[in-house]
Structure formats: structure tokens, C-alpha cells
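Encoded as C-alpha cells, here's the structure I'll be asking about.
Certain chains of the assembly are absent from this excerpt, and the rest are unmoved.
So that you can tell them apart, the chains are marked A and B in the order they are listed, and the count of residues begins at 1 in each.
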Amino acid sequence: MMDATKHTSPRASSVAERFEAVRAASAALCETLETEDYVIQSMPDVSPTKWHLAHTSWFFETLVLRDAIPDYQAFHPRFQWLFNSYYNSIGPQFERASRGLVSRPTVDETYRYRAHVDQQMRRLFDTSLPGGLAPIVELGLHHEQQHQELMLMDIKHVFWTNPLRPALRDDAAAPSPHEAAPLRWFEYPGGLCQVGYEGDDFAFDNEGPRHRVFLEPFSLASRCVTNAEYAAFIEDGGYDHHDLWLSSGWATVRAEGWRSPLYWEQRDGEWFELTLGGMRPLDPHAPVVHVSYYEADAYARWAGARLPQEAEWEVIAADAPIEGNFVESGLLHPTVAPPPGESPSQLFGDVWEWTSNAYLPYPGYEPPVGAVGEYNGKFMSGQMVLRGGCVATPHDHIRATYRNFFPPYARWPFAGIRLARWTAS
Amino acid sequence: MMDATKHTSPRASSVAERFEAVRAASAALCETLETEDYVIQSMPDVSPTKWHLAHTSWFFETLVLRDAIPDYQAFHPRFQWLFNSYYNSIGPQFERASRGLVSRPTVDETYRYRAHVDQQMRRLFDTSLPGGLAPIVELGLHHEQQHQELMLMDIKHVFWTNPLRPALRDDAAAPSPHEAAPLRWFEYPGGLCQVGYEGDDFAFDNEGPRHRVFLEPFSLASRCVTNAEYAAFIEDGGYDHHDLWLSSGWATVRAEGWRSPLYWEQRDGEWFELTLGGMRPLDPHAPVVHVSYYEADAYARWAGARLPQEAEWEVIAADAPIEGNFVESGLLHPTVAPPPGESPSQLFGDVWEWTSNAYLPYPGYEPPVGAVGEYNGKFMSGQMVLRGGCVATPHDHIRATYRNFFPPYARWPFAGIRLARWTAS
């Protein structure tokens, strides 16, 4: 059982306590890695694990320590450049696609870099964190939680690229004894609604401003689409029928030779899937995961439904408890949905749910000034919104208003499908 | 003066009359072309002129004549494959990027193909157009009008690719004696509005269903951004400041080396631009044209404004007369905006106006069944909406509800910039 749980702490705790917990959780995720595993970049979208560990430290060093500590001595003079991800306002960046070509700093040195940053941050917490920097520290912690999820997504792709199919933890992805309840529909009247974050707790800039939006009557499915349901789509020729697909999706299907979700593999006529616990027989009742927006959209069309709008999802999720299968479960794999009660289940955790919305700014959105202004706003082009968090997300990281985003062809996130449909009004 | 005007006719005319007018207008656009010009595909997005002439005939042959005429004899057995653009439900297609590698059919044969189709269509009009095919003929005419605009866009790119910089018509792009009025803002309250087409005239499927949308208070600029205004953006380092750009836009600027709109060329410190009348000194008062969404968005950010939402644009344009500089003017180039009255001018014609909306289906949208279902719906991914038509659009082709779309990097359409901004409510 992974021990990330014990490192996360309630929101009420001090920022110093949260800092310790979040930083420890990153390291805990890596406990079972071999040194060699930290180095690999299996495709340009993936970063090596040691890069994630360094970059999350770079965030605190560059955006907090350099500002807070006069004459701050950087751990290494070139790390400001080497571990900058995409902050043009901070300076040029080492080429993203080459992150896996760099053997040094070693894993040990990377952990020493982390320890150095942790020590300096503790000194700051103990003495005099300048008031203006508190929000940046808070952002840095949520940033690191995002990278914890990326680390799990990325190492899974690294293991998939390896024909020997290694596992992160042999005890992960334990099979569920439950079956999925039949899919039901919950109807909602829509109308003029409010969405977006407003409040005093932490939220990313892209979650606001809170604003009104008009929704037609709609229905939401009671749970996410299961592996068995998705397998029926495959058996029905889902990947062969052009009319189910968006044009760019169909082009991708043919160019990439897609015949199933990423990580599925057929052996002697049976489907298996790669989990972070290794290759496992496909659980027909668990939610399908590692599908692209194109596949989610095609599946929905095949099923006579559609993907939800992000506002539809949010107004329903706003009333739901934030419960589900998060990283703290130690499963590291989506599992069977609990039966729904008065409203849809599985809204949070398990799989990110593709929405039908392009990732665009809310009315009145303005990115903050400075480097943190590059955090979200500049990516509002060519991507789709996903909602609800997944099994790789820390529990205290997710909200109903949280907007995740990926390009429509991305399959390595833990992303699945929630269906919606119009209701005759 | 080009004579396309005389071929277009009022909406009230019969479909047979409209057919004659639209078909003749396509040929009229080509009157000044050399045979060699018809053959060139200067980039994959561009099609050779003779391909446009053949494909628009293919539309009637494949979707009307084959259905309407028992034992219809195709003009050529391979044209159904050769001139299919993207209709998977009709069959496979000759590779798009290779359209410029095919010298035969010659231009003469292509015109004979057109004449054959025209003749068969006339027979049908004279006798017995099956009722179910009337909407397809109507669609075919609007389809051909779209290709008329594409022919002008494409031949302009062909001429740009040629270092000798030929002109389509020496008398096109005549300079305007007028100056642009200073930019003003018109404020609107927003609220719950209705957008989308509803009615009995022709509209594309993607323009409906008509539906409600909630708008925050907003302002629209009185006219499009001028060349002088855009030149100020360039002089202020617009193409050098990463913080003005979306991330994928900035990547494109650097990869492509963009320093100005497409077709601008600096000679001895003065800006010239390629028009369909050849290279001309830049008119500072005319609207900037041939900018991508990325450039439009960056310009708006630099100007302290934003691009309009398509619903904002539509609710204002719905009350405006459909007047402007269309293909019938013979200018073939955008010209100086007339001064605004009580509302913004230049909403129609001159330049397509980039909106801030990704091209997505309206609530309740369903594409029609069959081949025409591939016309619009499958392209609803990775593109942005543009509104209002341009100088290459036939006057009777445009509407307030008309939704055009291009990828955010496209620069060869006649696309420009209308600014908007939020109004404190």
C-alpha cells in the first residue's frame, strides 16, 4: 500500500505543514522506482520523473526564494534555465523534448536539490515569509500536486514503452469485488445558472470569474462509461466507422492506428490493460480510462448521447460531496463506481471526464501580472476541458470548479467518459 | 471591373435561374487567368482553380444527378473519386495534398465537365427535379459560392508564392479616397439573448438550432482594425513580446518567422501588400487583412481589448443591414470602413472577423443524415469561428447567423480584426 496518504493534511493546517506534506508526498510516489526509471522521457509530452522532482523545486526556488532571500545562493547556477518549463518571463528554457537526454544531475543530486530548497523554505517559514509571497507558496503547492499526478501519468507511459511491462507497485490496481450498476439518467432543468469559483480558498485563476450561463434542459449519466460498454463499441466497429468521428479524430485514428484505448492489449482474445500494478485482465465493470477526447466524442455519438458541457457538469457537481477514488486510495487505477443515490456518482476521482468545451477564458478573465500569469491563460487554445479529478489526483487538490485541459488527442491522462444528453424541454 | 455582379441574382429567383447565375459567376472569376494558373497548389490548404471548378460540378453530379437520373452516365468514370473532397460516405478520396500534381483533366476538359453537368441539371430543372433533391441543389449553390471565395483566396496565395508577383486583375484593389474615422466603442447591456438561425430560407446546419445564451455587458468597436493601427502594433514589438501571445501562437510566430500579416512586404522602409491587383502600397486606413486568430488575439491583448464572442457579434449584426464590400464590388480587396452611425459599421463584407469562440455545435445540434451530414459537423474541432463575410464573399451568401471557421493559424483567408471589451455592468 502506498503511503502518500499519511503525508497529506487537512486544509486547515498551516502553510508550513502543508508544504512538508506535499513535498513528502512527491517523494513517496517514487519509493519503488529504480534509478533508471527516473531518467526516461518516452514521448515529448512525458517528462522524466527526476525532471518533475527538480522542476517543482525550481518553482519555489525561482518564484519564492530568489525574491524572499537577499543574496540567495542558487543550488546550481544553470538550474534556473535547465528546469524552467515554459515561463518566458523568467527566461529561455531547455528544450522540452530533450529532457530525457540529460543524465545529470543524477537522481541523488536531484534529491539534494529538493532538500536544499526545503531547508531554505523552512527557514523562511520560521522567520519571515513576505506577505506578498504567501499566495505564490500556495500556488507552488498546488503546482506540485499537479506534477504528482503528471508523475504517475508519465511513469505509466514509460512502463508502457518498455516491452518488459514493469510495474510501479505490485499491489496497485487491486481488483474490485463489485459490479457496476446499470447506467441511468438524471434529468436537470437547466436555465440561468452560475459557474466559476468565488471565495477565499485557493483556486486557479482560470476557474473565475464566477458568472452566469444559460443551460438548456439536460440529462447526466449516473456513472462513467465502463470497460465493458467501451468494448462493445469496439466490437461494433467503432474504430472503423468514419461517421462516428470528428474529421481530425478520424485522421488521428488512421494515422496512429488506434484500435482501442491506450494501454489495452489483446492476448489470446482477452483484453488486458497496463496498470501501475502491471498488466491486468480488463475489469468490465471499471470505468474505461486513457481515451482521447476524439474517442470519448465518438463513443458518445455511437451511444446516442453526447459529452457534457463543463457548466452542466459543474452545476451538478457543486452539490456533490468531494469523495471518490483519489491517489490516497493507493489503488492507482480507476475502480467500479458506487451505485448512485439521488444524483450521479463517481463525479470526483477515478477518471477525468472529457467535456464538450474548448478550454477558453470565462467572461472577464484576466491572467495575473508577472510569471504566474503564464500559468493558465496562455494555454487557452487547442485544448478541451476535463472535470472531476482522477485516481492520480490528491484528494485535497480538486474542486467542482476545477478546470483541467488537454489536447483532444491526448490519451496518457487518466481520462474517461461521462455521457450527457439533451432533454426535451 | 469584374463582371461577377451581373451573374448574381435576387433570392426571389427560381432555383434554375440561381443555378445559372452561380455557375456563371464561378467561371467569371477565372476570366483573366492563364491556363497555367489553374493548375497550381501552392500549399496543402490551397486547391488548384481547376480542382474547384471540377469539384463544384462533382457536387451536383454525385449528390443530385446520380440520384435523379436513372442510368446516369458519368462524364468520366474516375471523377467521382478524383474530385471527392472529404465525403467518406461517398467513398475514398484522391489525396488532398496531391491535387496540384495532376495536369489532366486539362482546363478545357474541366470546362467541358462543367458544361456536361450544367446541361444535365438544366434537363432536370426543365422536367422533373425530385422534391427531395431541391434542398441538395440549394446546398450545392451555397457550396459553390463558398468555393468562389476559396478560389480567390487560393489564387492569391498562388500568386504570392510566385516571386514574379502576378495580378489577377490590374484594375482590382483600387485605392480609396477616404480615411477611416477614429475607432469608437458601442456599449451593449447583454443579458439573455437568442442566437442561431430559425426560418424558412437557406441556412447551413451549423447555424442552428436557435437558442438562448447569456451575455455579460459588452462593447463592440465601431469598425475593424486598420492597417495603420496594426502597423503600430508591429512597431511596438508586437511580434517580439511573448506575453501578448497564446502559447501555441507564440510557438507558431517563432517557427514560421512571422513579422507581419501574410502578403505584407517591406520595400525601402515602406509597407506594400499583395492584392489581387498586384503589389500595392499599404493603405493605412483600410482594414488589416490576412491575419491569423493568433495575431488577432495578440493584437487585441496589446490594444487592451479582446475579440468578440460570436453571440455578441450576432446579436448586434442581426439588426444591421447586410451591406458592405462584397465580391460584386469588383475591388477584390478590403477598403476603408464607412463612418458608423448609431451602431458599428463594416460588420458585413471587407474582412471575416475572428471571434473568441471555438467552432462547436450549438445546443441540440444534429448533423443531417447521409453525405451532407459530413458538410459541417465533423469539422467542429480545432477551429475558431469567424463572422460577417469578406470582399470575396457573394453578397447573397452571407447572413448574421453565418458561422465560418478556420484553424487559429490560418492566414490565407480574408480575415481581420474587430475588437470588443467587457463593460463594467
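Just so it is clear, contacts are C-beta pairs under 8 Å (C-beta built on N, C-alpha and C of every residue); 3 or more make two chains touch, one makes a residue touch a chain.
Quick caveat, the model's predicted, so the values are computed rather than measured.
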Study note, to complete from the structure: Full complex stoichiometry, one sequence, with 2 displayed, works out to 4
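Please note the rule applied: only the chains that are shown with their structure count from here on.
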Practice item. Please work out the Cα centroid separation of subunit A and subunit B, and write it as a whole number of Å. Key: 38
Check your understanding: Which residues of subunit B touch subunit A in their complex?
Key -> 86, 88-89, 192, 211-214, 216, 242-243, 245-250, 294, 356-358, 360-361, 363-364, 373-374, 378-382, 408, 422
